[in-house]
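Following: one structure in structure tokens, then a few remarks.
One chain of protein is taken out of this complex; the other chains stay put.
Here is chain A:
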Amino acid sequence: MTASESCYHCGQAVPGGAEFSVNIARQSRAMCCRGCQAVAQAIVDNGLSEYYSNRTALPGQGHEILPDELKKLALYDHPDIQRSFVIDSGVNQREAVLILEGITCAACVWLNERHLKQLPGVNSVQVNYANHRARIAWDSREISLSRILQEIQLLGYNAHPYSALQADALRQSRRKKDLQRLAIAGIGAAQTMMLSVGLYAGNWDGIAPSTVVLLRWFGLLLTLPVVTFSAMPFYRAAWSGIKSRHLNMDVPVALAIITAFIGSVWVTLFGGAHVYYDSIGMFTLFLLGTRLLEAGARGKSIESAENLLKLQPTMAIRLRAGLQEYVPVLDLLRGDSILAKPGETIAADGTVAEGMSTVDEALLTGEPRPVLKKPGDSVIAGSINLEGPLTLTVTGVGENTVLAGIVRMVDKAQAEKPHIATLADRTASWFTLALLVFTAVVGLAWLFIDRTQVLDIVLAVLVVTCPCALSLAVPAALAAAGSHLIKRGILVTRGHALETLARVNHVVFDKTGTLTQGKPAVMDVIVLADLTAAQCDVLAASLEQASEHPLAAAFKGRVLASDLPAVQAARNHPGQGVSGVVDGQTYSLGNQDFSPASRILAENYSTRYPGATLVWLCDATRALAVFVLEDPLRDDARQTIATLRTRGIGISILSGDNETTVRHVGAALGVSDLHWQQKPQDKLAVLQAIQRDGAIVAMVGDGINDAPVLAAAQVSFAMAAGTNVANQSSDIVLLSNRLDDVPQALETGRDTLGVMRQNLFWAVAYNVIALPFAALGYVSPWLAALGMSISSMVVVLNALRLR
């Protein structure tokens, strides 16, 4: 085995000297660690080794199941905890939805389904590849839920019970209803189209009047469900628009459907030139289709966000009378004592009663930099305890936590967001008004000219000017642009966003995780003693081996894990650093105050590296080396800022970080409008100040602390790697996590607005030209039908140019 070999299971390099291997399909395959070995062995033992020949993407690294995790899984068998997510579907029959972590390709879906199905007691397993959720039904007499979860872990995946939220159930049933409406409209449109072929042909070739009547009645029968069932959402939206004295795009849509239908029914009953049943069907089908696509994009982002909803743990360790017990977080009360273990997410707001540790409070500041907590300090739910165990006295749970407060702030900001009236709605307002006024005038005029023709003419005017093209103009452009962007990894979750993008003249960036990578890296090593830099790296990495501290990862990544010497007496000193004995020598690694040797030299270096974190490696007497750690800028940050600036767009940076760091980043990017040490509410205030100056602001962020600002900005981008709250509050999710997609999206927004303007111009022009002819009674049926179809077609084809 050589060091260059890669693990057959997860694809990572196999460290030299590692002796893990599994026989897969009669060949010995090398594994990088015991975790991967266990997972691969489990897959082979269960006869599922086809997984390896069918997969198209590598899974994450396997990990061993620790006894502690098993104990936690056993809690899911508790009836009280099951109540929130398990459905009783019969005597001893249970059903639950699980979120599967680690699904990378279709082979993973197959692997899970196959493996779980062959367990005794499991009745059915369906894994949804699109949203990574599994629906499992089992017999509670034969198998327990914890066993199922454990089997999933055995395959190297992680499963979390998903308690179907009410909002989710609502979304599901709404989607089903929408699909039904679409299906009805599709069937109706296709069938009436066939009838129309007969009717049009009859217009040219001659047709028996009785056949015409028969075909018209059949058309009426087919269109009835389309008008009464499929088009329902348009009536509802139009009605609520009228009630709030705001003529939106749905008003002309509803008007078009209703008038075209009434006109056609009139003609069917009493005779006349033409029926428009086919147009009604097509029109409804197109509009429903574009709406379904938009709802689908939004649903996708919400679902992927919900899968990350593990921010707050569901279980906590309560201390009562000296005993530790696992309890659901919902059962915690104010004043309870809970234990937060290192590496775990803190379950409730509280004050530290005992212990000392550092805590990652990124949700408040956006900075993954640890904050020291001593007895008496307060901690917030959702932050991560990094170093030592903490005993907390609970001060707030559930709705009373700081986290819940931020979520409430998001909702409020969303409601108060300054809306830019969309082009379509503005056009619709005056168009609808003008149309109604004009029709009334025409009707009155004909009342004096020829009483008998009034109804025919009025219907002709309303039907011929049916704003089909007008109503399709905008959704068609949005759908085309949306599908173009998603191919680049830009998910537009709210329709209006594209249009607003075209008008953006100010972009606000969050710093950590957005402009920077959000993970500190060692930028420089200054050796102060007779060692090489590589030796210092090895010493630092071995000391940090056991540490959960976020900075530790930066050291560990620099050296191969197999090269590390053993460390004796390794100790974590919360808030200071780590120490240990390597080859009989005591070393320490930590901040400047940790070792007396570094304290003397500290000032010199901290002025030389502004904005960086310095970590000192010392032995018992001397400082050996200084590591300069920085959160490096994203590769495309500079380019993105430069591109935006050449387009004359203003740029600001908002950050929860300290002044020096923010200034440092600002200088590197050439941005002068900087705001530091911003809490979520401060960020919101800054944004609103910029908006008051008349700017149309796009916000780019990633953290929970950015969520209120994202919701309040006219249009907002979230990094997909960011938190779920941020993704949900934003209009556009950058699935690619690339910053240069921001200018790209702005450009597409501009193109989209252009196409929308052309479309609207064409649609209005068609209507204006057709109106006088209809008003004078000169529009023959085939001409009306042709005009309607061509105007709609032009609009759709023009939109397709956006691809």
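FYI, a contact is a pair of C-beta atoms (placed from the backbone, for glycine too) under 8 Å apart; a residue touches a chain by one contact, two chains touch by 3 or more; residues count from 1.
The rule is short, and it goes like this: contacts and distances are computed from a predicted model.
Peer 1: When one chain of this assembly is omitted, its UniProt record names it as which of these: "Oxidoreductase", "Cellobiose ABC transporter membrane protein", "Peptide/nickel transport system permease protein" or "Type cbb3 cytochrome oxidase biogenesis protein CcoS"?
Peer 2: "Type cbb3 cytochrome oxidase biogenesis protein CcoS"
Peer 1: Kindly state which of the options A:34, A:117, A:141 or A:176 is in contact with the chain not pictured.
Peer 2: Within the whole complex, the residue contacting the unshown chain is A:176.
Peer 1: Among A:12, A:128 or A:345, which one touches the chain that has been omitted from the display?
Peer 2: A:128
Peer 1: Based on the whole complex, identify which of A:58, A:106 or A:295 touches the chain you can't see.
Peer 2: A:106
Peer 1: Sort through A:47, A:271 or A:565 and give me the one touching the missing partner chain.
Peer 2: Only one listed residue reaches the unshown chain, and that is A:47.
Peer 1: Which positions on chain A touch the chain that was left off?
Peer 2: Residues in contact with the chain left out: 25-26, 47, 49-50, 53-54, 105-107, 109-110, 127-131, 172, 175-176, 179-180, 183-184, 187, 191, 208, 210-211, 214, 218, 222.
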